[in-house]
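The complex appears here without one of its protein chains, the remainder shown in place.
Naming follows writing order (A, B and C), and every chain is counted from residue 1.
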Amino acid sequence: MRTLLALVALTLCFPAAPGLAQALSDVSPALLEDIALGSRILAEFGVVDGFGHVSARHPTNPNHFLMSRSLAPALVTADDIMEFDLDGNAVDARGRSLFLERFIHAEIYKARPDVMSVVHTHSPGVIPFSVSKTPLRPLFHNAAFLAGGVPVWDIAKEFGSTDMLVRDSGIGKSLARTLSDKPVVLMRGHGDVTVGPDVKIAVFRAYYTDVNARLQSQAIGLGTEVTYLGADEGAKADAINLAVIDRIWNLWKQRVQPGLGK
Amino acid sequence: MRTLLALVALTLCFPAAPGLAQALSDVSPALLEDIALGSRILAEFGVVDGFGHVSARHPTNPNHFLMSRSLAPALVTADDIMEFDLDGNAVDARGRSLFLERFIHAEIYKARPDVMSVVHTHSPGVIPFSVSKTPLRPLFHNAAFLAGGVPVWDIAKEFGSTDMLVRDSGIGKSLARTLSDKPVVLMRGHGDVTVGPDVKIAVFRAYYTDVNARLQSQAIGLGTEVTYLGADEGAKADAINLAVIDRIWNLWKQRVQPGLGK
Amino acid sequence: MRTLLALVALTLCFPAAPGLAQALSDVSPALLEDIALGSRILAEFGVVDGFGHVSARHPTNPNHFLMSRSLAPALVTADDIMEFDLDGNAVDARGRSLFLERFIHAEIYKARPDVMSVVHTHSPGVIPFSVSKTPLRPLFHNAAFLAGGVPVWDIAKEFGSTDMLVRDSGIGKSLARTLSDKPVVLMRGHGDVTVGPDVKIAVFRAYYTDVNARLQSQAIGLGTEVTYLGADEGAKADAINLAVIDRIWNLWKQRVQPGLGK
Partner (left out) sequence: MRTLLALVALTLCFPAAPGLAQALSDVSPALLEDIALGSRILAEFGVVDGFGHVSARHPTNPNHFLMSRSLAPALVTADDIMEFDLDGNAVDARGRSLFLERFIHAEIYKARPDVMSVVHTHSPGVIPFSVSKTPLRPLFHNAAFLAGGVPVWDIAKEFGSTDMLVRDSGIGKSLARTLSDKPVVLMRGHGDVTVGPDVKIAVFRAYYTDVNARLQSQAIGLGTEVTYLGADEGAKADAINLAVIDRIWNLWKQRVQPGLGK
């Protein structure tokens, strides 16, 4: 209904902007819906609060990506998704306000052709690790993707004293370099970025990075030696997680769309 | 109503599959309902998230057990319960997807004739203990069943580097051996398994193993000596817990079936 | 409506039991309601789960007290309240099941004429302190009532290895002796008991004992010296808390009676 009204509004108010309709017309409603669901799922579980964002690479134009207008993640719907180029320019802004940190996404899509989705959070489990000398490591199999190591990016290393935000392409490039070929990078005093071959997996990784961080804090608190997943265990367990992701995604979907699927 | 529709659907769609109807026809609806309730209760309290499962031994055929098709625990209903033999084969799969780790259940039912229900969780309270040298011990009477000791099973001991999953009978047998005659076994970097003489008790144990683990973490954090329940206290207190289990089960039932019983 | 039906049921089913109606007829509906509200409030905030109970001394017969039949605290209504003498005997049981640990209440009412309400919980904040050598102490003014010291009662001291429960008058007497003239006593490996001059205050104390315990754990975790309220500060701050208790009680009431008062 809301979508219908939005389309009517679009038709009525922007008769001269066929470019936009064309641009997003290449994108399946299912992908727009996944981006919106991912935002709302991470909000539902407290991995994001009023800040954070989920994006996807454009399915037919790999030099563009899709991301909500500036909006709290809990409120994002498919109608809020906009299209951007890899310099962070909106294809058709129409006065909508943009996320300042869209350069996180743009530069990672540039640097990592394998990445089809990017998530940025202020995950409360992760932030303590982002400011600590204690490395984040996987201690259970759902977080197996952490087994290759989790780099920590400190904006101050390259840019000195800043407002901590990834507000331009240069800062985004630096972050993408630290991420390297990994699925997760922590941002000192800020949060993290997770990436994946689709939206579900990038969201899954954002969720389980947060969970693993909390569990690792508790394990360290027990005061005795902690056994982490080995690199080989990590690789094997991650493959399985990816294979069963629909089971948890469908659950999460129902949590944020109470009227559906039940 | 949903059950009724499902039965109608079964009658309409599977006229040639009387075997299945026959197999589950020996099972009381109350038992199917308890398995489904147990799944949803553990999800409601965060003891399981998208993963984990509850099973019961078949009431008239001790070489079979009952367990949901592959589904997030919060979504399991009585209609989703399937029947398996102790090699983990579905009696009548009809294309439904199966939990990969059903061998946890199969091998414990084989090894432990006293066990009538098995629960597997990724309990967030428990995982830190599964990777720590600090043993899980009962510090309050509701977790008295832990007083006989809580073994930790490390899949790597016998199987080296794996994907951490109990994906066949051999691995299940190894886990069942470590469980031995205890009510709970921790799985390193994975979660736990609890067992009991009925579904309610196995679920109660999964819940209070999680609670006790969190409380023990906090008690250790206070930095002074902790007093645990003695073995004899544990045995005596456990007997009482089992006697009053309906009080908490009825509460939990209302939490996950808001329309009923109020 | 439920109350009305219950009364009708009473009239229809127990025409020969005028004694009961007479016994509870001296009790204002407001007091019965406060006992039920107190139970549901403590359940709402997780201070009790499936176990725990709230009682009040009988307003006109100081040798009797009022307490729910055996029921999870979240489910208690005014209709569930029964009357007991100070030996723990139900005045008119009519087949209803009784809380095993009613002797906690009976013996405290015997020993402490000033006490008009008793609450027993398995407060998750408190349990770690009940098994630790670290004493529970007030670190903020809402928990000022703890400033006189919080005794810990260990059932094993006097009774050796038990099932941990206060299942008779002798054990209840021992607990009441350790409580002495204080408002709170911890029970090793079990929970706590709080008392007060009315139901609201006993419930307030159960709630803030739990909150203070959690905050104290966190303060200790910071690793530097902690400043607690002095005894004199405690006495003065407690007087104020008691004076403004209706503000928080009215809030809590609305939380557990969503349809009312808004």
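Everything that follows uses one rule, which is that contacts are C-beta pairs under 8 Å (C-beta built on N, C-alpha and C of every residue); 3 or more make two chains touch, one makes a residue touch a chain.
None of the values given here were measured: they were computed from a predicted structure.
Missing chain touches which shown chains?
Touch partners of the hidden chain, whole complex considered, are A, C.
Return the single residue from A:K110, A:R188 or A:R255 that touches the missing chain.
A:R188
Among C:L86, C:I104, C:L179 or C:A219, single out the residue that touches the unshown chain.
Answer from the full complex: C:A219 touches the omitted chain.
Check each of C:N63, C:S97, C:S180 or C:Q254 against the chain that is not shown and name the one that touches it.
C:Q254
May I ask you to list the residues on chain C that touch the chain which is not drawn?
So the residues of chain C touching the unseen chain are 138-142, 144, 211, 214-216, 218-219, 221-230, 232-233, 236-237, 239-240, 244, 247-248, 250-252, 254.
Kindly note down the residues of chain A that lie in touch with the hidden chain.
49-51, 70-72, 74-75, 100, 122, 124, 127-134, 154, 156, 161-165, 188-191, 217, 220-221
The criterion applied here is as follows: only the chains that are shown with their structure count from here on.
Name the chain whose C-alpha centroid is farthest from the C-alpha centroid of chain A.
C
Compute the distance, rounded to whole Å, between the mean C-alpha positions of chain A and chain C.
Chain A and chain C have C-alpha centres separated by 47 Å.
Rounded to a whole Å, what is the gap between the Cα centroids of chain B and chain C?
33
Enumerate the residues of chain A that touch no fewer than two other chains.
none
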